[in-house]
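Only one protein chain is missing; all other protein chains are in place.
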Amino acid sequence: MNATIRKVRALAGKDFADLIKNPTMFVVCLMPIGFMVLYRFVIGDAATSAGVTMGELAAASEEIATFMLGSSLCMTIGMVATMIVLYGIAEEKEKHTLRTLMLANVRASEVVISKSSVALLAVTVVNAACFFVAEGQLSWLAPYLALGIVGALPVVFVSLVLGLACRDQMTAGFYSVPVLLVALVPIFGMLGEGAARIASISPLGGASTSSWDSRSRARSSPKPPWLPSS
Amino acid sequence: MGLAIEGALFTEAAVAPLIVTMAWIAAGALMFAALFRRLARDN
Partner (left out) sequence: MTSARPSLPAEQQNYSEQQGHGAPQRQPAPQGYVAHSHGAPIPTAPILAMEGVCLSFGPKRVLDGLTFNVRRGECFGFLGPSGAGKTTTIKLLTRQLTQDTGRIQLFGRPIEHASNADYDRIGILSDTSALYERLSIEENLRLYASIRGRGQHDIDRLLERMKLSDDRRTLIKNCSKGMRQRAALLCALVHAPELLFLDEPTSGLDPAARAEVHRMLSELKRAGATIFITTHDMAEAEALCDRLAILDRGRIIALDAPQSLSMKFARNRIVITTRTRGVLELTRDAAAADTVHDLLAANEVLAIHSDEPNLEEVFLELTGRSL
């Protein structure tokens, strides 16, 4: 057990260093944060052009936050977890570094644990950054991060399987697209009730934003005009 | 997440979404366990 812990720690350190030094991976980790910044500007501009007052905007802040945080959860998990796990393993296979590790008496399970741990940590860090960009309330932070980890687990498992099945990074690119799309389904769930029903049974449907329409039926506040209508 | 923002994360309304997520985690774990041995060979 000590040997396994030692190896996993060494591999996780290497994976984390590689994450920072790999420009592609690093940029993908920054993308969800970039999208959050973009959404803030877009929503602000849309509100201004719709003639919404600051008071009305403040009143709808909870709904805006729900949308932004839910979207960032989906994007972070879909992009970051897939990139680190699926591409990471595929790159190791393509460049034969995985073989070199296994010839050094490292087991596949140790590689898997290390990659998954780094992916979950990266998802948490990026989620936290997105949270503060979206200006969520601090009381929401803990459940948000916990939901991020819980929601990332199925994506990590699927990415592990696909990563081990890949022979190279090009194949990884092909396999990653459906994983990313499935992770982003809850965002499209906000477009309408039908889409919301489908989104509710997707891997992240349980962890991310619930449908605006189903919630607004239970509430009296109207939907802000600048948000997509069904 | 919406339920968490509303402070309704640990209510009945949260059960269904969390069951969906747990089911996906279990399915993913099963798929991984089933295919891992076959796939964990380098090229």
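The first chain written gets the first letter, and so on, giving A and B; residue counts start at 1 in each chain.
We adopt the following convention: contacts are C-beta pairs under 8 Å (C-beta built on N, C-alpha and C of every residue); 3 or more make two chains touch, one makes a residue touch a chain.
This structure is a prediction, so every number in the text was calculated from the model and none was measured.
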| item | value |
| --- | --- |
| Neighbouring displayed chains - absent chain, whole complex | A |
| Footprint left on subunit A by the chain that the document does not show | 3, 6-7, 9-11, 13-14, 17-18, 21-22, 95-97, 99-101, 103-106 |
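Keep this in mind: only the chains that are shown with their structure count from here on.
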| item | value |
| --- | --- |
| Distance between the centres, which are taken as Cα means, of subunit B and subunit A, whole angstrom | 14 |
| Subunit B - residues contacting subunit A, complex | 1-6, 9, 16-22, 24-25, 27-29, 31-32, 35-36, 39-40, 42-43 |
| For the subunit A and subunit B complex, residues of the former touching the latter | 62, 65-66, 69-70, 73, 93, 96, 98-99, 102, 108-109, 112, 136, 140, 143-144, 147, 150-151, 153-158, 160-161, 164-165, 167, 200-210, 215 |
